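All protein chains but one are shown in place.
Each chain carries a letter (A, B and C) given by its place in the written order, and its residues are counted from 1.
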Amino acid sequence: MSNSFGKLFRLTTFGESHGEAVGGVVDGYPAGIDIDLDFIQGELDRRKPGQSAITTARKEADKVEILSGVFEGKSTGCPIGFIVRNSNQRSSDYDNMKDVFRPSHADFTYNYKYGIRDHRGGGRSSARITISRCVGGALAKLALKRLGISVNAYTSQVGTIALDSDYRKYDLESAEENIVRCPDKAKAEEMIKLISEVKAEGDTIGGTITCVIKGCPAGLGEPEFDKLHAALGSAMLGINAVKGIEFGAGFGMSARRGSEVNDLFFNDNGRIATRTNNSGGIQGGISNGEDIYFRIAFKPIATLLKDQTTVNKDGEEVNLKAKGRHDPCVLPRAVPIVEAMAAMTILDQYLLSKTIKL
Amino acid sequence: MSNSFGKLFRLTTFGESHGEAVGGVVDGYPAGIDIDLDFIQGELDRRKPGQSAITTARKEADKVEILSGVFEGKSTGCPIGFIVRNSNQRSSDYDNMKDVFRPSHADFTYNYKYGIRDHRGGGRSSARITISRCVGGALAKLALKRLGISVNAYTSQVGTIALDSDYRKYDLESAEENIVRCPDKAKAEEMIKLISEVKAEGDTIGGTITCVIKGCPAGLGEPEFDKLHAALGSAMLGINAVKGIEFGAGFGMSARRGSEVNDLFFNDNGRIATRTNNSGGIQGGISNGEDIYFRIAFKPIATLLKDQTTVNKDGEEVNLKAKGRHDPCVLPRAVPIVEAMAAMTILDQYLLSKTIKL
Amino acid sequence: MSNSFGKLFRLTTFGESHGEAVGGVVDGYPAGIDIDLDFIQGELDRRKPGQSAITTARKEADKVEILSGVFEGKSTGCPIGFIVRNSNQRSSDYDNMKDVFRPSHADFTYNYKYGIRDHRGGGRSSARITISRCVGGALAKLALKRLGISVNAYTSQVGTIALDSDYRKYDLESAEENIVRCPDKAKAEEMIKLISEVKAEGDTIGGTITCVIKGCPAGLGEPEFDKLHAALGSAMLGINAVKGIEFGAGFGMSARRGSEVNDLFFNDNGRIATRTNNSGGIQGGISNGEDIYFRIAFKPIATLLKDQTTVNKDGEEVNLKAKGRHDPCVLPRAVPIVEAMAAMTILDQYLLSKTIKL
Partner (left out) sequence: MSNSFGKLFRLTTFGESHGEAVGGVVDGYPAGIDIDLDFIQGELDRRKPGQSAITTARKEADKVEILSGVFEGKSTGCPIGFIVRNSNQRSSDYDNMKDVFRPSHADFTYNYKYGIRDHRGGGRSSARITISRCVGGALAKLALKRLGISVNAYTSQVGTIALDSDYRKYDLESAEENIVRCPDKAKAEEMIKLISEVKAEGDTIGGTITCVIKGCPAGLGEPEFDKLHAALGSAMLGINAVKGIEFGAGFGMSARRGSEVNDLFFNDNGRIATRTNNSGGIQGGISNGEDIYFRIAFKPIATLLKDQTTVNKDGEEVNLKAKGRHDPCVLPRAVPIVEAMAAMTILDQYLLSKTIKL
């Protein structure tokens, strides 16, 4: 159960960083959707390693191969299987980490849980396995496009460099124009400089990503346990290195009064709309037709290229300095993953919403 | 699907605020557990309305009736059905809200989604339905006690009044000694004063709750989509009025470097432990044996006893001043609900962890 | 997980024969359906004990109480909770079976599985728990009626007395006119006579029930693992005492050639229809628009009012003659249960089918 996501639209993934391939199966994908393979590959390219000076130097083609579920360019309603071969592994980089647990990494917990693990490249806990999410997300986006729903994420903070304004002030598409994926050009340059410095020190840095969903109809989200907050939250909190999420005005609302933050309804030419959107487009756990937006906290990547003390499998305290090719900051490559998870969640909820009435 | 929670330990709930009863079914509860009915009722009493000057004045006995699954004081492995009768409804209080949507409330989204809703007392979106969660949580706690796992939540912020220190500085049990459920006596008094003022104005106020799980073994949490972050996050984000969550050092880690926040391992007399716990007890999505802790943001309750502009079903703009008996601040009564959701999540994950090896 | 049925339309049940109540929750029920309470109670009355000379003498009012999910006579899309109180228990009848395992009954397997069981009246393994299925089935029928789909079951064999003809030769509604629920009046009398004889001997007898679903649209059923055969089969094989099922010409087709049993398509005034229906309305696991029909094998009820040798909990061999009020033949009261399970399955599949296209 642990490797499937979604209820009606359902992605199941497999693969390790240094195994044969990563891949997955998308089940429950609607029939009759035009499958644009270039778009899917493009989404993968957005997360691939080695794409810029501030990401890992591992070079992978990451070419996706769709194996089923598409016929004459259209989805058939049958499951879509896909794989991406691993090719540029340097497993020997990980020899010194075979029996040693990197601080704050999944090494220890995997080993404890399963009693066995593929340590090479982080195995199943590697960010490489998010490839499958990007493919699933790209498919979801193709379906959402037909529904007029868009999903855009961007880097809103790196270290202490944070955007001053909220998403409404930016051209969200412009985030793709720089390598840190931030729609504020000046801030982007500061962020890139900071990441470069951190990288030079063998250190890593955290940050936040903001995600915005536009065009989402009212009525999505199951009201009791599977509120849209819970569904999107679960999706985001399942991304590597994520430690927090807030919707709309989020933690800020904890310090405020109802009369300050309630979103008043008005009649916007026939549509019932709200004058403010502190709710982030979700009320009572259900979308209300306004923009959905949320912010996600990423901790710094655990693997450092500098000395740290830790223990090995035998409980002996040792010094560890990682080798291998690692990102100094997860955010630039995490932006497409956030979008992918959001797109899959919304499509799944959309399909669920079709079953409410006969 | 929307009204069930958990995978192996599974709570399904039903009920509306002004219907006949609220209740639920707990399925997958382990056989052979001693069922302490007084403890269960005690947990319900912690969330019941009318318990203090800062909660709603609605008076309900909220007496739980266990209907099945217990025989001679022990769980049988069969589903545990239970109900709590509604008795102190004053449905006429809601007559003026029948066709009007309260700002930032679930009124509009429910109506849009289903085309029909029981408006009395908020119907299914009422906080009253969390009774079923408290019963499920109490059962989960009874099982966790056998495993040496404890779950404690407390109010850590109301409005701008926030605790200075983290959970390690407090006697968590002492939170029950005041009506706002805060383990810092002086801050508790400030909070109570603030809530009373807000109440007098017909307004409401937000805050945060912190939850701490001790004694949880390493190895809980499914590593890919159902990380322990995701499971706990989904549980918390499904609580009414919750708008955010952060684990361990949370959003604070977004501004930091790996070398500052990584939790270094050491050998603690044979147990592999960490010197700090910025991870909040979860690494790679799996518990690592340290305390699990997280903080949850609650927005102010939407229903105000003061004038607000809004629209009705016909899209006409109207003034609304709610009647009825409403809480000015959700936190004091939400503390047991947070604990209940956490307890159920941990028990569910514990059961899942038993299936990893033959 | 074991006590829930269905994917989108989902019934969760609880209760034991001699506990406080039996009941359940229907989740995923479409909003806006007229809820006819008399119809639901009528369906329960069809399965209640003591309804005729050939059923158990236990007398129960079996009055259903709907607790939620219905507002002003219509379903709201919220979960429908319901209970039926147990009242006419005579638990002392079961004292001699407390530590003894009835042959071919669930006594031994429950005890082995859980290490504890409520032995009174068969506890959770009692046919009494099918009450919840009847309520769920009645709700499903109300929704299917709107779709023009009918479900009818009838007793087609008791012992060696079997109907000569297939369902097309009978007025299926007429099965309700006699106490054995067989649409062939003459055969019905023979069956009743046989059951009376068997009862007089303290023995029990098996039989078959046939179920027919008319008006079901083509396209229901998930093609790979959840074929309509599998969904209906699982529903039926979960009924107490069922040991087999066959669809359409069933086991008979094992002895035949494709050229003999293939159902040839033809154009029936614009509808693609088949000239024969050996497939029983299901091809490739999906409904084809023809009548769906299948036949279910019931073994004789295990509990005999005559001596049998068996063992007790300590493994000692003992003689057992049951007391209590037991049915000599399960079929008359099983007919509404078969219909209920079929109705819930078809409604669930109908809802699933709505999600295939955007």
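The definition used in the following text is that contacts are C-beta pairs under 8 Å (C-beta built on N, C-alpha and C of every residue); 3 or more make two chains touch, one makes a residue touch a chain.
These figures come from a predicted structure and were not determined experimentally.
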(request) Kindly state which of the options C:Glu65, C:Asp93 or C:Asp226 is in contact with the chain not pictured. (result) C:Asp226
(message) For the chain left out of this view, which of C:Val84, C:Ala249 or C:Ile292 touches it?
(response) C:Ala249
(request) State which residues belonging to subunit C touch the missing partner chain. (result) 1-5, 7, 13, 101, 103-110, 112-115, 124-125, 129, 157, 159-160, 198, 203-208, 218-219, 221-227, 229-231, 233-235, 237-238, 240, 242-251, 253-267, 270, 272, 274, 278-280, 283-289, 297-304, 306, 308-311, 315-317, 352-353, 356-357
(message) Need a quick check: the contact residues on subunit A for the chain that isn't drawn.
(response) 1-4, 7-8, 10, 12-16, 19-25, 27-28, 31-32, 65-69, 71, 74-81, 83, 113-118, 123-124
(message) Across the whole complex, list the residues on subunit B that are touched by the chain not included here.
(response) 8, 28, 30-33, 77-79, 143, 146-147, 223-224, 351-352, 354-358
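The criterion applied here is as follows: only the chains that are shown with their structure count from here on.
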(request) Take the average of all CA coordinates in subunit A, do the same for subunit C, and state the distance between these two points in whole angstrom. (result) 46
(request) Mind checking the centre-to-centre distance between subunit B and subunit C? Centres are C-alpha means, answer in whole Å. (result) 39
(request) Mind pulling the residue numbers of subunit B that touch at least two other chains? (result) 1-4, 7, 13, 113-115, 124
